[in-house]
Structure formats: structure tokens, C-alpha cells
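A single protein chain has been removed from this complex, and every other one stays in its place.
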Amino acid sequence: MSGIGIIASIIDGVLVGSVYGLAAMGLTLIWGVMDVINLTHGSIIVAGMFALYLLTSALGISPYVTLVPVLVGGFLIGLALYWVAVHRMIGQAPLMSLLSTFSVNLVLIGLGTALWGTVFYNVPVSLPGLTWQRYTFPGTHILAAALSAVIAACLYVFLYRTQLGKAIRAVAGNRQAAELVGIPTTRVLALAFGLGVALAGVSGMLIATLFPFTLLSGDAYQLKSFVVIVLGGLGNPAGALLGGIALGLLEGLVTPFIPVSWTLVIEFALFVVALIAFPGGVFALRRS
Amino acid sequence: MLRRLSFWIITLFIAVFAIAPAIGGNVELRESLVLATVYVTLATNLNIMLGYAGYINFGSIVFFGLGGYFCVYLMGAPGWPLPVALFAAGTAVSALALVFGLGILRLRGAYFALATIGVNEGVQAFVQNFDPFGGSSGLYLPVTMFKPLGGPMEALWVVYFLLVAIMGASLYLSYAVKLSKFGLGLLSIGQNEDAARILGVPTRRYKALAYSVSAFLPALAGGLYFFKSAFIQPSDAFDLTFSTEAIVIIMLGGQGTIIGPALGAYLYEELRGWLLTSDTFSHFQLVIAGTLLLLIVLFVPGGFMGWLYGRWPRLRKVFE
Partner (left out) sequence: MKLIALLAAVTAIAVTPAAFAADDTIIIGMTQSQTGSLNVDSVAQYRGIEMWRDEVNAAGGIAAGGKHYKVKFVSYDDQSQGGRVQQLYTRLIVQDKAEFLFAPYSSGLTATAAVISEQYGKVMIITGGAEEKTYTLGNKYLFQVITPAGHYLSGALEALHSKNPKARVAFVYSDDPFSKAVISAARDQAKEAGFDVVIDESYAPSTTDFGPIVNKIISARADALFGGGHYPDSATLARQIYDQKANLKWESLLVAPGDAKFATLGPAALGVSTGSQWELPVKFTPQFGPTGKEFAEKFKATYHIDADYHSASGYAGGMILQHAIEQAGSVDPEKVAAALNKTDVTIFFGHVKCATEPGDHGMQVAHQMVVAQWVEENGQLSRQVVWPRDAASAPLLYPIPSH
């Protein structure tokens, strides 16, 4: 494959990878702040996808405008999830929160299947792309990547420049100390969880502008999110974005040279190796 | 061990499985119990890692699937007879588990859990590309495979009784481990791994051993199950749903106990079987399973046995 082809692959990988990174950001935030692995993550991503579909087909509004309602809706759902499944599990063994979020996930998938079935949905979004040589970068990919970067930047500003963000980081660092200084930890935890879920929902909405989906699509993205988090470092949203880009880059780089069917094997091998060799994340940046 | 009541309760449980379908050659009952025995086997062995040592293995199905593949492969091309293929499959999978285990058991808690998912998905993706194992098409066993056992109908009975035997072995093994020094070491790891290590428990060795031991019987079960199915493909062999159901079962029954996973497996399988074929509820199977699990995790984390112990503390000595 020509050099240009490889570069085109890399660029597209980075674009799609940014969205993977956004998807993982919510997960890593929750994990970092309260030591909970949110196994409803995949379902929330799917919920975001459905939100895009329902809002655009029922109300006819432009796809990208749905970003705000999805963000808000996701936040509220996240708050609800926190109170139902997570609150009682804080401080307990990780198995418990894994199981509680897992069980909620089963309920969500089950309800979704009963109500909507597992049919294929497609939201046709088309934007003029950039063509370079014989390769085209679809406008949707570019815009999704740009939005992911913007949201990541907003998250960074929120966590480092606002009172609430600092409170979240304090609770993440040492919950008891934060409690002692007067931070209402429970409320902060609920907020952080809501924020993490909102991010997952928005990433789903963006992914739906790129690819078709079904109710069961969430699993694949949840697995990718895990890989991204391991690469980027636990609890580190900036790392998540970089990890996502790294994953997208890997997929783009591997494909020209190796039969495509081996991509998953390499991804998972990398995942396990990274877990063992780089416990703090490959991009071991300062924890937020 | 023979003097303890729990031993006899386990024996009775196994006897029911063995005898009930044999009365009148009840094929219906046998078929519904086959999956139950598999679930009990998977849950009981998983309990060794999860219930005793506190290490969540999300991908325990990988042992079942690989055992199936090794067994079906060895019976196919090289043409080995069933018992030999089974034993070879079990040994191979345990050996692989030991190797993988030494690698990923350095990880703690959630990291370990994720790594087990990675191992399962990675092995599945690998097998899909691995031609000797049939790649994504899988491996078939022609109907003639059942001749040495006397034909398909007889073979299905033989397979069933072997599965019951493996289930029995799992229960006895789990109990024996619990009563042994090894088991005590695992339980201490589950309580506080660092303290255990400081106190001299050889944690790394014990964990790796537990991981490897908990792989052997599921591998045998897998070999039998896929022999009976005469067909194995990656998506069935490495289905994460199975191992997550095993986790649900352990929680339902009561982690760290012997009878808990066994009872939980039987109840869960009956519930699942009923939901699957009930007209109104088959769509709600997941909703019910999920709600059930959520309620248990939130309110009765000790599972059924935990609740039982809470009401009648004396039973702790009797039903282990």
C-alpha cells in the first residue's frame, strides 16, 4: 500500500479514535472518582444512538443540535442510575458495584429489546468531506472528531478551573479528607457519575452520525472503552482522549499491512499486555 | 470430610441428578438437566477464584470453550477416542491457564477482572483466525462419532452421566479445597491479600494454582458439551454471557459456599429455561435476570445461603 494510503489510514484512524476517546472519558472519570466500573456504559452509548435517531426522525431536527438534549438527558439518567445502583456500593468491594451496574445493564438491554427489537437503525447524515488524492475523509468524521476534542477541552476546563471540578478532584483523591473539609461528597459523587454518563451518551450520539447501529452495538464500544482506559490511565480524561486516538491510530495503521481479521486479536493482546506492563496507563500522566 | 453433613448433602444432590432422569429413560428431563449440570460445574469452579480468593474472573468461559475445541479437534483429525481426548483437553487447558494466570494474576481487583475479559475476547478472536480449529466456521463431528458409544441416542445418555460425574467432582473438589490449607490460604487472600502475603501465605503460587485448578473441570465439561453438540464455533464456545451468568449464579446462591452455587445454578437454569420458552416473558428474560441480580446485590449480597445463615446461624456448620 502506498505511503499516501498509509497516511490517509492514519488520519482517519485519529479522527475515529477521538470519538472512541470521548466514549471512554465518561467511564474513566467515574472509575477515577469513585472506584466504580460502570457496566451500563455500553447501554448508555446505545441510548445516545437511539436518542439521535428518535429526535431526528420524530422531530426532524438537525443531527448535531441533539447534542445538548442528549447531554442533559444523559446527566439526569446518570443521576438516577447513581441513586439506584451505585450509592450503596461506594466503599464496598469492587465486585459489588460491578455486579450492580451489570444488572442494571441487563435490565436496560432487556427493556430495549422488548420495546424496540434488535433491528438495524441508520441515521443518514452527510456532510461534505475533504478529499485528498483518492481518499476522502467524510465530513461527519471530521466534525465528530472536532466535537470530541471540544468536549474534552470543556471537561478539562471544568475539572481544573471551576469550584465544582476541584471538588470532584478532591473527592477522587481522598474522599474522607474531602468530607472533613466540608465537601458534600455524596452530591459530588452523584454529579460526577451523572457527568460520566452524559459523556457516554453524547459519544453514542456522535457515533450514530458515523455508523449504523442496533440495540446490541454498545458491547463493542464498551470493550473499546476499556482498552482505551487501560492505554490512557485510570481516572485520566485527557489520557482517555489520547488513548482513544492511539487506538484509532492502531486500527488505521495495522489494517494496511495485516489481514483485517487480525485487528481484534492485536487489540486484545495489546490490552492484556498494557494492563500487565503499564498498570498506570501507557500515557502515565498526572492523575486528575 | 466423610463425617461432615455437607458431604452427604452434596452426594444427595448429585444422586438426584443421576437417578431422576434414569427413571423411565426420561429424555425430556435429561435434556433440561444437561445445562443445569454445566452451570453448576462452571459456577462451582469459578467459586474457587471468586468466592474464596475474591478474584472476579469475567472470562471463565474461556476454559469451557478451549476445552471444547481441544476435545473436538483431537477426536476429529487425529481421531482420538473420547476419554483420551477429554483428558488431554483438560490438561492442555489447565496448563495454558497456569501460563496465562502467572501473567495476569499480578493484577488486582478490577484490573484483573478486565484482563480476564481481554483474555477471553483475545482467544476468541485468535481462534476465529486459526484454521486448524476451523476458523470462524468451526469444527464439525460427523454422526459416526457416536458409534463407539452405541449410536446417538445411547451416546447422549453416556454424555449426560459423564457430565453429572464432572459436576460431582467439581462439588467435591470445591469442598476439599475449602477444608484444606490451600483453601484457607485462598480465603485469607480474599480477606486481605497484603496481610496474607506478609504473614507468609505464598500468594502468587496459590493464586496461579487456583486459576489453573479452576480451569480443569470446566474444560472437561466443555469437551463433553461440544462433543454432544457435534459442532463448535467461536461465538458459542467463548460466549461471555455464560460466564457472567455463572457470576450471577454464585451471587444468587451465596459466594464462598459450596451448596450456594449448586442450588443457585439449578434455580437459575430452571428460571432461564422457563423464561426462554414462555410466550409473554421470553422478551423479558434479561429484565428479570437483571432485576433479580440487582436486588440481590443491593439487599442480600450474601445470596440465598447468606440469608439462610442470617436467619439460622447454626446452619453455617451444616450447609457449607
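Note that the chains take the letters A and B in the order they are written out, and that residue 1 is the start of every chain.
Just so it is clear, a residue touches a chain if its C-beta (ideal position, glycine included) is under 8 Å from a C-beta of that chain, and two chains touch if they have at least 3 such contacts.
Not measured: the values here are computed from a predicted model.
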In chain B, positions touching the absent partner: 9, 12-13, 16, 20-21, 23-24, 26-29, 31-32, 35, 125, 128-129, 135-138, 140, 142-144, 152-153, 156, 229-231, 233, 235-236, 239, 242, 276-277, 282-283
Residues in chain A touching the chain absent from view: 1-2, 5, 8-9, 12-13, 16, 113, 117-120, 122, 124, 126, 129, 131, 134-136, 138, 140-141, 210-212, 214, 216-217, 220-221, 251-252, 254-256, 259-261, 263-264
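Assume only the chains that are shown with their structure count from here on.
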Between chain A and chain B, centroid-to-centroid distance (C-alpha), Å: 32
Chain A - residues contacting chain B, complex: 31, 35, 37, 84-85, 88-89, 93-96, 98-100, 102-111, 113-114, 223, 226-227, 230, 261-262, 264-265, 268-269, 271-272, 275-276, 279
Contacting residues of chain B [partner chain A, same complex]: 50, 54, 56, 103-104, 106-107, 109-111, 113-115, 117-119, 121-122, 125-126, 128-129, 244, 247-248, 251, 283-294, 297-298, 301
